[in-house]
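All protein chains but one are shown in place.
== subunit A ==
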Amino acid sequence: MTPTEIWIAIAVTAAGCYLVKLLGLAVPAGALERPAVRRLAALLPVALLAALTAQQTFSDGTALVLDARAAGLAAAAVALLLRAPFLLVVGVAVLATAAVRALA
């Protein structure tokens, strides 16, 4: 992406994210309260986060790859199972990735 395109992406994201925040505060109570809508809203982040985790671990551009990031993600998963705090989870992933790269 060119710098201009990046700024466009930032502006569109900022506007969109602000408007949905405002929408919640502004619409009359009950408008979005249907169970189906709420269940979809709860599941949508699950789908997006899962896909993003996988893509950013196993891809290089449009190619699927298996590299040191997979070791980092595995280390993060172990840290999460051990109930490590957020920053530690990220730190462990970074360290494991760097360690595997240094050894390879």
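Brief remarks on what is shown
Convention: contacts are C-beta pairs under 8 Å (C-beta built on N, C-alpha and C of every residue); 3 or more make two chains touch, one makes a residue touch a chain; residues count from 1.
Basically, contacts and distances are computed from a predicted model.
Per the UniProt record, the chain missing from the shown structure is "Branched-chain amino acid ABC transporter permease", taken from the list "Nitric oxide reductase NorQ protein", "Cytochrome d ubiquinol oxidase subunit II", "Branched-chain amino acid ABC transporter permease" or "2-oxoisovalerate dehydrogenase subunit alpha". Interface residues of subunit A facing the missing partner chain: 1, 3, 5-10, 12-14, 16-18, 20-27, 29, 31-33, 35-36, 38-59, 61-64, 68-69, 72-73, 76-77, 80, 83-87, 89-90, 92-99, 101.
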